[in-house]
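With one protein chain removed, the remaining protein chains of the complex are shown where they sit.
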Amino acid sequence: MAEITLIEAIRQAMDEELARDENVFIVGEDVGQRGGVFRATVGLFEKYGGERVIDSPLAEASIVGVGIGAALYGMRPICEIQFADFIHPAFNQIINEAAKMCYRSNGEWTVPMVIRAPYGGGIGGGLYHSQSLEGLFTHTPGLKVVVPSSPYDAKGLLKSAVRDPNPVLFFEPKKGYRLIKGEVPEGEFTVPIGPANVTRAGSDLTVFSYGMMHHYTLQAAETVAKEGIDVEVVDLRTLYPVDRDTILKSVRKTGKALIVHEDNLTGGYGGEIAAIIAEGAFSDLDAPVRRLAGPDVPAVPFSHPMQDWFMLNPAKIAEAIRQLARY
Amino acid sequence: MAEITLIEAIRQAMDEELARDENVFIVGEDVGQRGGVFRATVGLFEKYGGERVIDSPLAEASIVGVGIGAALYGMRPICEIQFADFIHPAFNQIINEAAKMCYRSNGEWTVPMVIRAPYGGGIGGGLYHSQSLEGLFTHTPGLKVVVPSSPYDAKGLLKSAVRDPNPVLFFEPKKGYRLIKGEVPEGEFTVPIGPANVTRAGSDLTVFSYGMMHHYTLQAAETVAKEGIDVEVVDLRTLYPVDRDTILKSVRKTGKALIVHEDNLTGGYGGEIAAIIAEGAFSDLDAPVRRLAGPDVPAVPFSHPMQDWFMLNPAKIAEAIRQLARY
Amino acid sequence: MELSAEIKREMYWMMLLARRVDERAWVLHRQGKIAFHISGIGHEAAQVGAAFALRRGYDWVTPYYRDLALMTALGYSPTDFMLSLMGKAAEPSSGGRQMPSHWSLRTANAVSHSAPVATQTIHASGIGLAIKLRKEDKVVLTTIGEGSTSQGEWYEGVNWAAVHRLPVIFIVQNNQYAISVPPEMQMAVPSSADKACGLGLPGEMVDGTDVFAVFAAVSKAVERARKGEGPSLIETRMYRITPHSSDDDDRTYRTREEVEENKKRDPLLMARTLLEKEGLLTIAQIDEMEAKAKQMVDEAVKAAEAAPYPAPEDAAFPVYAEEVRRG
Partner (left out) sequence: MELSAEIKREMYWMMLLARRVDERAWVLHRQGKIAFHISGIGHEAAQVGAAFALRRGYDWVTPYYRDLALMTALGYSPTDFMLSLMGKAAEPSSGGRQMPSHWSLRTANAVSHSAPVATQTIHASGIGLAIKLRKEDKVVLTTIGEGSTSQGEWYEGVNWAAVHRLPVIFIVQNNQYAISVPPEMQMAVPSSADKACGLGLPGEMVDGTDVFAVFAAVSKAVERARKGEGPSLIETRMYRITPHSSDDDDRTYRTREEVEENKKRDPLLMARTLLEKEGLLTIAQIDEMEAKAKQMVDEAVKAAEAAPYPAPEDAAFPVYAEEVRRG
């Protein structure tokens, strides 16, 4: 098996889906000749032509809205939002249109569509090239929200997303694009949208995370393992709908839960997970449900000392694990 | 003291603020001669003229964005979004601009602005005239989110919002506009943004809610009181920033918490409250933290049987209270 | 294209039928049998003229709420409409989920739309893109009110079609009001057709009370689009004879004299006069049509009243495409 980067896995998934189904096409800013500002679509314009890899005018509502229209007609658009930070103009189209179409038409119309958006900080991008936005989208019935953390999952989940009959918002941890590498089999495979993944079995406590933070969590778990703390790690992967069963099963086993995300703490996705645990595993809990998350400031600042202050890392996660283990 | 409706309290607050400060102006769709589709601005166009009560072109991003520009210049705009359901096109201006302006300019620029938006269902409005959207905005540092539930609070909080140096999103429970009446003193008063309000003292359990659901909760509390269940009721009022102290103090006293909101359950505001309680009052809890909320479907359907299925009411709240009390 | 006498009569019939259905809705509202109606009275010529320029059932449409006559011409029956007014389960747009006049008719390629204005404009371009990608000769027609052309999404949608030369016909129904706001407060150009020059597509203003003039203008645009020559923008100008909706009180912002004056250009009267003058329509034929319309409307009301409401718990579905139950 070849070891590839996260972004190469994403590129491969799109390449294979474009080859498999002629209804699949890509639309976004600079996705054509430029191959995307992160190079996720590199080579695809040359291979499939400008009719299937389309440079959009610079307007996100139209990228998503045109995708919706095409999906209604039976196409399978993959819409690229250049940075998650620029998804806000498309909010109406995503929340009010794509996500509500099936329900509002009693199933007469569906929107099979993927929206890819690189998210997250730690790359010197400042307030508007670093945002984690899953907390704004994990409250929308009709939408699926996926965040992969490994090349294997990225490829398998993106292929599933393209084939899914619903709108899928696919947040990609951009700091991990080239940093995270992993083995990915050659042939066709998919990873189902829905189930969370227990990526490390353990008995002392469970850490729930996703994306870049899941990557860091595995590192932190190794660190504390040497200190005798046996951590179970769950990669949530599909954030919406939530895989309640896997979450509750793990907490019932370990009795302690820590939720880690980079997005701001208050009102973030971690609140929902904590609430599910607090309600569903009440009598199994040996400690308060803890959350470790980005601070409640608008977004990641640019200057490095400030960026470091904002960002989580394996050391900060390890420290939160130790504290919870001590409880 | 006069007994007035919720919407009259809102109208009075705007009237008085327009009279008090010449920097205050209103901008929105049909706010002028029409006096607003809910009649919240009725009479103000005649009294203050078309320069201070401005009919905007039909474009929400511009209503908020023009408000931001004017606020930067030193004005105090009150922006009306006709229905909360139509706030999505303004999402970028609210989240990326208004809320981040102070932080991103290190305080050089601030946006003193109010955005009023009628929200909520039960009025036969279907998917797009019934939405509860606080869950999408209570995750944004830099923004304040307020939901009044009584005429007194509505007037006092709206006046505080107009005077607040930050952007304040003011969600008004439109089903209560004429249904909810209460005493409001004649002269000048304000209600501070920030503190939650214990509206009913009790010892068996605490119900946290806001807006229309708080109104219903008080009714439900009366019902179960006759059955011997002594409920404490907290009106959260300011949803963001969260008043953690009042929340935790009440749960530490009663040992049981129920959170009630009309907005969809998963990823909703209740998750954050549950998480705060689960973490901060762990050892005081005698039962799982419960949430009673709207079901996870896109929004309130139009047809009455379906609308009733979606909506909470005092009876459903009373039943959830009984269940929790029995735990 | 020269129209046969028969087709001209059929166009008149469609206008008449839509009018009688619409009038009955107002009666039902006054009787307290329905809670809401939004009317297309005065718009029939524009809508029927446009519909007849299409290959109905082959071409695609993304309509808006004022399109009762357009939808009637596309096959949305009086019974369908009455079902929708009453929120009955068999209503084809949404099974009672959406408010009345929020159309969808899969069999006619008429796409589900929402209330947030202008979202459908971008969908039309997306459908147009799909048609172009598949190298088909279908066209898409989309409608909107003049006030809603202030919305950024409208601009983005038209721009897409212009840049990519998509087979889309953008119809603006300028009825002189957006609820209470006149066009001068929406745009600084005399006609929304003037907006075409800034977007690089042909723009034309046509008398929206003249069904045959509209037919001719739209036919020309359809031909252009079908031949791959790109989109067109057409403003059909008329007057909104009724209040905005049954919730509106138009006395607050316009005089009765103005309304009466404009009723002189009632498109139904004008078509009738014209056809009578041309000798294509006799009094007997008109009486027959009126009798048939009355009968159809009576039967529709009866059928709708007898039809069952949706089961409350059906409101739980279909949030995702997997939950769609066909048949």
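Letters are used for the chains, namely A, B and C, taken in the order the chains are written, and counting of residues starts over at 1 for each.
The rule we apply is simple: a residue touches a chain if its C-beta (ideal position, glycine included) is under 8 Å from a C-beta of that chain, and two chains touch if they have at least 3 such contacts.
Since this is a predicted model, take the numbers as computed values, not measurements.
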Neighbouring shown chains of the undisplayed chain, as defined at the top: A, B, C
Selected residue (touches chain absent from view) among B:I4, B:L18 or B:A70: B:A70
Of C:G152, C:G208 or C:P243, the one touching the omitted chain in the full complex: C:G152
For subunit C, the residues touching the chain missing from this view: 150-156, 159, 162-163, 165, 184-189, 194-201
Residue ranges of subunit A at the interface with the undisplayed chain: 29-30, 32-35, 37, 55, 57-59, 61-62, 83, 85-86, 88-89, 124-129, 295-298, 301-310
Residues belonging to subunit B that touch the chain removed from view: 25, 51-52, 54, 56-57, 59, 61-62, 65-75, 77, 89, 92-93, 96-97, 100-110, 112, 141-142, 144, 165-166
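Assume only the chains that are shown with their structure count from here on.
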Per-chain Cα centre nearest the global Cα centre, belonging to chain: B
Separation of mean Cα positions, subunit B and subunit A [Å, integer]: 30
Cα-centroid distance, subunit A relative to subunit C, in whole angstrom: 41
Subunit B-subunit C separation of Cα centroids, rounded to whole Å: 36
Overlap residues in subunit B, where contacts from two or more other chains coincide: 61, 85, 88-89, 127-128, 296-298
Residue list for subunit C, restricted to those that touch at least two other chains: 94, 97-98, 102, 114, 116, 152-153, 319
